[in-house]
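The other protein chains are all here in position, but one chain of the complex has been omitted.
For reference, chains read A, B and C in written order, and residue numbers begin at 1 within each chain.
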Amino acid sequence: MTEGRPWLTFLGKALVILTLGVLFLFPLYWILTMAFKPQDEWSPVGHVYWKPSQWTLDNFRQIFGTAKNTGFFTAAPTDATSSILHSVVAATGGTILAMLVGVFAAYGIARYRAGGSFLPFQILQLRMFPPIAIVIPLLIMYSYLHLVDTFWGLILIYGAVTFPFVVWLMRSFFQEVPREISEAAIVDGCSQWGAFFKAVLPQVRGGLAATALFVFILNWSDFLLALVLSGSNTETAPVFLNGLQSAGAGQEYGPQAALGLILIIPPAVFGLAIQRYLVRGLTFGAIKQ
Amino acid sequence: MASIRLENVTKRFGAVTALSGVTVEINDGEFFAVLGHPGAGKTTLLRTIVGLERPEEGDVYVDGERITDVYPGDRDIAIMFQNLALYPDKSVYDNLAFPLKQAKVAKQEIDRRVNEVAGTLHIERLLKRKPGKLSGGERQRVALGRAIVRDPRALLLDEPLSALDALLRLEMRAELKRLQRELGRTVVYVTHDQVEAMSMSDRIAVLREGALQQIDVPENIYNRPANRFVAIVVGSPPMNFVPVRAHWAGASLELRHDLFSTTVADAASLQGLLADGAACQLGVRPEDVHVTAEPGIPASVYVTEPLGGETVVDLDVGGRLVKALVDPRLELVEGGTVQLQLDGSRLHLFDESGGSLLSAAGDPLFAVSVP
Amino acid sequence: MGRSEAAVGQAVITPGQLLLLFVIAFPAVVAIYISFTGWTPDSGEPWYDAYKFWLWFGNYWEALSGSPFWAAIWRTVVVTVLAVGFEFLIGFGLALLLLKQFRGRSLLTVVFLLPMMVVPAVAGFIFYMLFQTDGPVNAALTFLLDDILNLTGPIHVGWLTNPSIALYSVTVVDIWQWTPLMFLILLSGLVALPDDQMNAARILGASWFHQLRYLVLPMMKPIILIAVIIRAMETLKLFDSAWLLTQGGPGDASSTMSIYLYRTTFIDARWGYASAVAILVLIMVSILAMRAIRPIEAASQETIEELATAEPKDAEIPIEQALDAEALSR
Partner (left out) sequence: MAKIRIDSLTKEFPGGVVAVKELDLDVPHGSFVALLGPSGCGKTTTMNMISGLEQQTSGEIFFDDEPITRVPPGRRNVGFVFQNYAIFTHMTVYNNIAFGLKVRKEGRSKADRHAEVQRIAEIVGLSGSLDRKAGRLSVNDMQKVALGRSMIVKPAIFLLDEPFSNLDAAFRAYMRTELKRIQHEMGQTMVYVTHDQVEAMSMADRIAVMNLGELQQYGSPDEIYNRPANRFVAGFVGSTQMNFLPAALAPSLAAEGLTNGVTLGIRPEALELVPPDDPRAHLRATVGLVEPLGAKDVVHLDADDQPVRVVSAPGRRPHVGDAVGIACDPGRVLRFDDETDMAI
């Protein structure tokens, strides 16, 4: 773009990109190293260990409950294995529900304009409400229906809260399949369902996978809904992390960082896998990269 | 095989009327072209015949049987969409086999029919490939194959050649015609390219904004256009129109222009249609405007466009531009004046609203004289 | 059996409509009912007998006239405006810098994507560690300002403990986590800008600044609008990272609307009042959502490429006008 002295502008640009890079990466560096620091290097007063002097896996042993010495000074349980499993179950269940309901609704809206032109907005509006605003009546309803602290409860709310993303994302994928493909299938003898399953769905396999991964990341990352609706036997990992945070007299940085790191890995891996669709996902299919 | 009849078919999309009162009879085994500009309703016509659109009024008949409410899959009519609509995820073989699978045809019978169609269309070696890996011409043949594999009683083609480049289009035109003759199926062929319609069809229907302008054999569409629109749509460069005034002297009619006048032989048939002194337009195709040595209609050369085989000349005739098609070896100087002769046996007469009054079409009905 | 378009269309959206009903309709009814009462779970009465504690508009009046409600709204607005503002500036700057293809670009883009992938609660925890009084942030600032530039003594800012700074610490976390999304959206917008129009402008003599002012910004308007609206809508809901960072503290210095609602419900246990506040919030958000949805819907119909080469709407029939002899004879 600029026609000025090329090497100076290049240097300027490189400097800015470098500083921003450090600023954005340092927090991740910090949690990564903290997870491998021994207890005395977590947060000694007046000194900061920029990197662990000796790397240790104790924090992870602590998190997975296989720690030999339980000499940690906090009484709070630090075995997070079950909460991680709960997160997997709740996130996967919620994703499956959201996909099942969302994909069909998206096709209905994209192909048949079903539910009128206002339905997509109702669904989008759902995503715009702060979850906390519906949590109170939800908690009342859940206790009335005995869904509190049950996996069905979590799966139902996770499915409902991420179903708008599925509808809007899949709608944008379905809109890319030329209408003639389903019409060709119909002329070739298929029913409307046949045209959908045999001709249209195969064209959006990529979109289906990306949407499922995207919705899994959203469900995996939830904290508030689980905090309110889950109890001791469905507590998810983020809620467990919060538990360690507030309960610990001294700060259990090591184990918390280890658990935090474990929590980051799935979204990071899935996120990079569907990097192409991220913009599209987070803008409800409005912007295609 | 099938004859197709549309009776007073009207189709509206909200405020837009795509087809208004279309009545057309397509004979059995005919290669029938529908010609018109983009947005004239051609595709809607095809979609109504195959059942993807339901007309608000009117009916569709095949072999006399009313099929307006029949489900597209049960009409035994195949359609080839303009964007071909091949199934991108399936191989060529599966694309061709798809319709037969839906009809629950036995496995080896599907195999036989698919290979047979692949043979007629020379796409045997492509069967394993995916549509994405094919060239334009190959994709076009596969789409055609999928349409004819079920041996439908009628075949609808929506501008099938528009995506191909010039050379391939020429080739595919000849092959499409040969295939139609071989299969003997009724074909309804939609195009906006008048050369394609003229060169391939047994009959042409010209459509404008959902209304039928004329249905006739190519020669009549070219030589006896029903109105100004049809005259312009067919033939390139398009027909010229010269304003003239009608003067009746008893039974003979004279068309006066300030540079020349034309007498019409037996004008009895025009008696009621053309009032004395009424303005009307003389239609003359560029190839019927001849630059001659002897005195004729004076005109000045505005610009010449040598095309190699012939030259298109824009001539200023009394302030109006008229295009003529002349022999390239003719030496024409821009700005120079020339004498023109209008071929009396090739002229057309249109009334003010553009409706056709008279077309010579080879008979010497007009006599052009210069005062 | 599954042939009529209308029937199949309705069938496929029914489950979705049921889910909508379950998550919006029923809770809304319960919330409205409770919001007119002083009922709490430990009041010994089941929720459907909440009418025993009927207050009419007491809760609404208390919220609307009370300062904590408006204070929470103000804090949320401050966080949203600051966060979205900085995210846009840094994101757009970064997108412009990385627009030109160069060797490390795709790697750099990945690096800038990572923060967005972090579970918000974990992001809160990370910055909780960073912002400790003798944590790495203060240590780095001391190193920079004290040791190198020796402008100040050692830095011991109470990022999480100083009531006048806590809210801005919460904002920093949101900026760190979501600038990458803004960067990605704006980059995809810039990349989709039609090169031929940029080239045409350059040939006509337009400088870099002219191209930005007359071409880039006007054409990017729809995308910028969407990015800002979606980020604003998400930031209004901020809870996870802020809760892990400060739990709304010190006091309620960094308590966003969601935190305020959570605390009144689960700490002060004032469910009726909290329901009223929730209803007020839902009303405000849906008004905002109405305005916000239009650009999103418009854009999802036409992405930026289609906008740039929009099919001309009124394709006139050129033949008659163009060949009308009068137009030609000059």
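Assume a contact is a pair of C-beta atoms (placed from the backbone, for glycine too) under 8 Å apart; a residue touches a chain by one contact, two chains touch by 3 or more.
Bear in mind the structure is a predicted one, so any value in this text is a computation, not a measurement.
Considering the entire complex, the omitted chain makes contact with B, C.
Of the listed positions B:195, B:259, B:273 or B:361, the one in contact with the omitted chain in the full complex is B:195. Across B:184, B:250 or B:309, the single residue that touches the chain missing here is B:309. In the complete complex, the hidden chain is touched by one of B:12, B:101, B:130 or B:177, namely B:177. Residue C:215 is the one among C:11, C:111 or C:215 that touches the chain missing from this view.
Residue-wise, the contact with the chain that is not shown comes from B:234, picked out of B:172, B:234 or B:322.
With the whole complex as reference, residues 167, 173-174, 177, 195, 198-199, 218-219, 222, 232, 234-238, 285-287, 302-303, 305-309, 312, 314, 323, 325 of chain B touch the missing chain. Of the residues in chain C, those that touch the hidden partner chain are 194, 196-197, 199-207, 210, 214-215, 218-219, 307-310, 312-316, 318-319, 322-323, 328.
Heads up, the rule we're going with is that only the chains that are shown with their structure count from here on.
More C-beta pairs touch across the A-C interface than across any other pair of chains.
Mean C-alpha positions place chain A and chain C at a centre distance of 16 Å.
Our note on geometry: chain A versus chain B, Cα centroid distance of 58 Å, whole angstroms. Under the contact definition stated at the top, the residues of chain B that touch 2 or more other chains are 71. Each of the following residues of chain C touches two or more other chains: 3.
Residues 1-6, 8-13, 15-17, 19-20, 22-24, 26-31, 34, 41, 47, 90, 93-94, 97-100, 108, 110-123, 125-130, 132, 134-136, 139, 176, 179-181, 184-185, 188-189, 191, 207-208, 211, 223, 226-227, 230, 233, 236-237, 239-240, 243-244, 247, 257-258, 261-262, 265-266, 271, 274-275, 278-279, 281-282, 285-286, 288-289, 292-293, 296-297, 299-300, 303-304 of chain C are the ones that touch chain A when the two sit in their complex. Every residue of chain A that touches chain B in the complex is listed here, in rising order: 178, 180-181, 183-190, 194, 198-199, 202-203, 205.
Of all residues in chain A, those touching chain C in their complex are 1-3, 13, 16-17, 20-21, 23-28, 30-31, 34, 43, 45-48, 50, 100-102, 104-105, 107-109, 111-115, 119-138, 140-141, 143-144, 156-157, 159-161, 163, 167-168, 171-172, 191-194, 217, 220-224, 228, 238, 241-242, 245-246, 251, 253, 256-257, 260, 263-264, 267-268, 271-272, 275, 278-279, 282-289.
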